[in-house]
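One protein chain omitted, others in place.
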Amino acid sequence: MRAFRAPATLRAYASFRALLALTAAALAAVASPDPLLAQDAATAEAIALLQRHADFVWTILAAVLVLLMQAGFSLIEVGMTRAKNAVNICMKNIMDLSMGSLAFWLVGFGIMFGPSGGWFGTGSFMLSDYATEQDPWLYAFWIFQTVFAATAATIVSGAVAERTKFSVYIMYSIFLTAIVYPVFGSWAWGSLYKGDGWLEGLGFIDFAGSTVVHSVGGWGALAGAMVVGPRLGRFTVEGKPRAMPGHNLVYVTLGMFILWFGWFGFNAGSTTAATVDIALIAVNTNLSAAAGALAAMITAWLFLKKPDATMTINGALAGLVGITAGCANVVPGAAILIGLAAGALVVFSVLFFDRRQIDDPVGAISVHGVCGAWGTLAAGLFNAGGVTLAIIGTQLLGIVAAFVWVFGTMFAFFKIVDATVGMRVSAEEEIAGLDVFEHGNEAYGPDTFSADVGGVTA
Amino acid sequence: MRAFRAPATLRAYASFRALLALTAAALAAVASPDPLLAQDAATAEAIALLQRHADFVWTILAAVLVLLMQAGFSLIEVGMTRAKNAVNICMKNIMDLSMGSLAFWLVGFGIMFGPSGGWFGTGSFMLSDYATEQDPWLYAFWIFQTVFAATAATIVSGAVAERTKFSVYIMYSIFLTAIVYPVFGSWAWGSLYKGDGWLEGLGFIDFAGSTVVHSVGGWGALAGAMVVGPRLGRFTVEGKPRAMPGHNLVYVTLGMFILWFGWFGFNAGSTTAATVDIALIAVNTNLSAAAGALAAMITAWLFLKKPDATMTINGALAGLVGITAGCANVVPGAAILIGLAAGALVVFSVLFFDRRQIDDPVGAISVHGVCGAWGTLAAGLFNAGGVTLAIIGTQLLGIVAAFVWVFGTMFAFFKIVDATVGMRVSAEEEIAGLDVFEHGNEAYGPDTFSADVGGVTA
Amino acid sequence: MRAFRAPATLRAYASFRALLALTAAALAAVASPDPLLAQDAATAEAIALLQRHADFVWTILAAVLVLLMQAGFSLIEVGMTRAKNAVNICMKNIMDLSMGSLAFWLVGFGIMFGPSGGWFGTGSFMLSDYATEQDPWLYAFWIFQTVFAATAATIVSGAVAERTKFSVYIMYSIFLTAIVYPVFGSWAWGSLYKGDGWLEGLGFIDFAGSTVVHSVGGWGALAGAMVVGPRLGRFTVEGKPRAMPGHNLVYVTLGMFILWFGWFGFNAGSTTAATVDIALIAVNTNLSAAAGALAAMITAWLFLKKPDATMTINGALAGLVGITAGCANVVPGAAILIGLAAGALVVFSVLFFDRRQIDDPVGAISVHGVCGAWGTLAAGLFNAGGVTLAIIGTQLLGIVAAFVWVFGTMFAFFKIVDATVGMRVSAEEEIAGLDVFEHGNEAYGPDTFSADVGGVTA
Amino acid sequence: MKKVEAIIRPHLLESVKSALQEAGVVGMTVTEVKGFGRQKGQSETYRGTEYKVEFVPKLKVEVVVAEALVEAVVSTFLVSAKTGKFGDGKVFVSPLDDVIRIRTEERGESAI
Amino acid sequence: MKKVEAIIRPHLLESVKSALQEAGVVGMTVTEVKGFGRQKGQSETYRGTEYKVEFVPKLKVEVVVAEALVEAVVSTFLVSAKTGKFGDGKVFVSPLDDVIRIRTEERGESAI
Partner (left out) sequence: MKKVEAIIRPHLLESVKSALQEAGVVGMTVTEVKGFGRQKGQSETYRGTEYKVEFVPKLKVEVVVAEALVEAVVSTFLVSAKTGKFGDGKVFVSPLDDVIRIRTEERGESAI
């Protein structure tokens, strides 16, 4: 820990590096023929360093907010599924963050941000650049990008819940964070570091990742849900959907609030700089989420007779996903419109996939895939800098590219895995729940329900 | 996202605006007869800009912490009521934030902070000032004020829980965030922006809103609870209170910790500036909460025989509400006294309203209304700047004004709604729970309790 | 609240103190024979003040993140024990923060950081230094240190859960935060303020507290668990362990994510300064946690047949505890190794204490005690600045000193309490659950399980 | 001795219990059950899919009584558990060979 | 009248219920129970300690029917609840003296 500083020497408060800068300048000032300039240089350096410190604080805190989103996703997924699979879902989310962080460190970051010819990076693995460049900013940038990768991974978890083998899920999680996400990321964001993506080259607008993160996760979820198939009993023999209520909507609500909270780190944090721009981004993020929740609730009320809770919650998330691409380049009024549209859209999208007999227990495909696409388009349509056909074209190109690449690779991946090791658990296991078979655990101990019935014996 | 910056050019770290300032100055330096002054001006501007950046970061993060308090309120309210109404309570809290954000954007902010003759603002609606003034600080200030409004709204939710129509609650939520809260807010805080409140003119001390936010919510809760009446079976025919235990005290505890956490954004964030003052505020906030919990637990132990959990939790919140007004102008020792008093007070207050047969499942009236008033008075009594009769008088005036305005308008509002559409659900619905009737949902799916008994069919 | 600032006067954005500094300088500039120097001084002061503001913001936010860890600990402890003791565990955690804050204010801080002859501090109680020194940094430093003390206290709660008297726990909590923790803290960290510890004098490395906080808590937990003895039925008459599954692994997972989140405040916040160093610390913290979770899961899979959830979660925490000492002085690669080792270690450690019939329902001894020791050693082994026998020796000395001091004093304390008032509840109470007997509450109301069976009557 | 079993509405437990006490019943055993019958459950929707909860929460109240008390107990149920709407439930009377109180090992009526 | 009680596997409730309805049963009462028998429960581990859950979740389905219907109901259970593996459960048939419908106070078969 850093020692307490006595106030007497205010100067001492500036971190030692700042001190170095100042002293260096002081010396220069003496030597230099024109002390004025030397001193100006020193001051400018110190000021730049202060801004740098503010950037680090902001970026690290934003990364931490995004990291907490893992808890939000876990709660939403657990709550919208059945108790007998709760442990399995928790473990999948824990692994998304754990394996994701390690896989992104080992491979993903380099592919996404390493020097590239436009299609994928080929260097900067394992934070190796630090050795040569000694720039701590690499660490700040890396942690922020890592939690984004983990977010993309965790989106799929809910869509394939209650029927997918844990071992297969881990393979998927590594594959997505190491290859699929980074490759597309390099197209759109590579130049943030050493890459140079073809898509960003065309002026693709996706400030915080409606497509880069959310659609990528959403289309992966679609591929997974299609390959693994619906849960037993989810559709009647005639193909009519049957309700499979989640087991705890309080978890779902808490999860939504945690995501709403973390999303400010996700969107405003994407400045990775302490600037005044974060205020507009925060306002847009909040208004779009609010509008999404409202629109979804009203849509459900009108078309499904009642203000359904999980639809309303999907609506808030839809609003958040929808504003992610354009949060920095649309005005608040537009943010509200984007959210309203996303909230209505998500309800119909959920019903659509239900009718197509694609079983997505949490609505991940609709929230992240569909509304991610909508948000990316909207970032062009409502662009404060004006909209041109070229802009719209580029946005559509990016949306399509994401779908083709992600759905293509993930569908193939899941098909291959299914054909070889098998993606789905046995019917017996599915009926009994994955918790006992996959993990040997139960989420809720006997005495949640009473004294020790089924009491345990060595 | 912002591109990665190479360290070579430290200067580049300063946000481009800072660069502009410097370059402008550089040019000036050349032109100016006295480069010294020009340069001084440029430096001062850059320094001011850095402070501005720090202010934005602090204010946005504080706003985000306050936003998470919605999750805390939801958990406390859900946990202290019965499972059959959990979904309804979650939906009310989601709507408080969603409708609240939109209503405050549309109307509330303008009434609270628009140009006013002392009684309410009449301009600055829908963030319209940005178009003319181009000051991004408006966004930072707005988001911070918005989450405050949503907080005031959500306080009422718990007090009227388990028996109020969802549609009526939404009407209330809009009314409070659009009119009732902003009008009083304009009296006490209007001049923070373009308003000019009569109460602040008298020197009313309420730094972070013991009265402006908490008492307003609390007195609204009182009006609502009185008009809607107690839950069925809450009082015997002889009027003796009957216990209706909440269904999950773990949620209540988690909710309390989340509120405690968010409250640092609420109080320290109210500087809306990155200054050294935030430290004292944080210390006072923590000590008062701790003292409140301790005092409530001891009071319960002495007068109710056992260290009751929900009373202890109410005590922590009472301490937080109590220090909110004076967090910036009392010393830590005083903060402890304020918290101790609040903690003891809340226990007796809860018992008092019980005896008066006013049914407040979560103690919102006592925690926010009563302890908000106490905190406002205490901010005067323990004012580090010294206390005068005038100060006490003004504090009391503010307390009374809040009660009269809020209780008056809200009581009338609820009475009118009750007389027209009816505020309360049917007895049948109340017995079965609001979740099924109002939302068609159940918070806890069948298999929380077993395999699929009552299994669902299309 | 601070008034809205008009952008016109950018300067105004600098906090008034900064203004004072500038004006002072301006005046000086006029008077001074050499305006250049005067102006330089003013600028340097303003710059130092800006850094100071950034340090305050960072430190307060970090403290707030650490405070939320209390919620994480509560959830993990509640989830890994039985429903009938949930309220009691919540209350213990609430009291750790409440009593801890007050006890640390009254006594602890002075003992830990007051002027000392190397063994314990004897001044600076009750924040009294502020009166004389008027330095607000004292408040920032104090709140950060306070949440650390509360963290150490709460570690013991889980290890003695389900069988310890609430009154005894409160006594323990005060004793640890007022005496045991501060005394050791003064040896290792006293010089951060006015102390001067013998251990830090030897160059002991424990940046954020693997030993100072976690081992201290862990060894206290060991003493407590040994003195109070195992829960009824936890071991067969032949001494074979019997499973006592926790009642909610979803709480445990949420708790882990909250701790992971808060740990960034714990480790990176320990710079208590806004510097570039926080990035490396954040990266190391995240990688070690990820590696810990992975290693624990694999270890469980190999040795316990299945990927056990609570072991995996213990592994993530083990990784976090393990990196705490060295987070600022090891490279990311080393952080991964430290985490991997901690994750494997914690599994075997849990099995070891089980075999020794020491009943630790949550694994606190293994996670905090054992892995805290490992992390402290690792901080020496992987020290980026190079490792010498002297360094290793000092690290080992610190580890041993912590064990001897904490286990010694706490074992004696618990023995004395047990011999006098008695540490353990009656068998009847243990069977029925502590919630009803100690608090007169039940965590889960009747209708969690159905309509009002066992309905309540006045 | 007979066993009188009644399926009742959960929220009427209080009134049934008091009525039985007045009728001289000293003990009873209550079980949470799900009932299927003429009373149809609320129809609920989940994410747009409607479904009927066909099993309604009920309570089963079991009272073991001496022959002599049977009629009294039955009519007590008929009064205290009735709302007149579908779903009020049923009372079943079945034979019992023996009753033993574990604590005292008493047998027969004295064990009730 | 008789009471036919069957212990079945929870996930077969749907099929059993439909089968009973087809067999003319208009009402039934279901209870969540834990069963102990030939079928051994999953063995689970918790933090390295293995343990057997010896009590398996089952459902008890109680149907009160007229003498005439007993055999039909029993065989309905035998068909709709069978998987052929250990743990399919049992059907118990026991005598009943009387049935009263609370709502209408009807007695005997008409009350079923």
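A, B, C, D and E label the chains in the order they appear, each numbered from 1.
In this section, a residue touches a chain if its C-beta (ideal position, glycine included) is under 8 Å from a C-beta of that chain, and two chains touch if they have at least 3 such contacts.
All values reported here derive from a predicted model rather than from experimental measurement.
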item	value
Option touching the unshown chain, where B:Pro182, B:Pro245, B:Gly265 or B:Gly375 are the choices	B:Pro245
Chain B residues touching the omitted chain (full complex)	241-246, 300, 303-306, 308, 310-311, 347, 350-351, 354, 363
Sites on chain E contacted by the missing partner chain, in the whole complex	2, 6-8, 31-38, 54-55, 58, 60, 74, 77-78, 81-95
Residues belonging to chain C that touch the chain removed from view	431-432, 436-437, 440-442, 453-458
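Note that in this section only the chains that are shown with their structure count from here on.
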item	value
A-D, A-E or C-E - pair sharing over half of the B-D contact pairs	A-E
Mean-CA-position distance for chain C and chain A (Å)	29
Chain C: positions in contact with at least two other chains	36, 43, 47, 50, 52, 54, 57, 61, 137-138, 241-246, 248, 304-306, 308, 310, 444, 449-450, 457
Multi-partner residues of chain D (at least 2 other chains)	11, 32, 34, 44-46, 49-51, 54-55
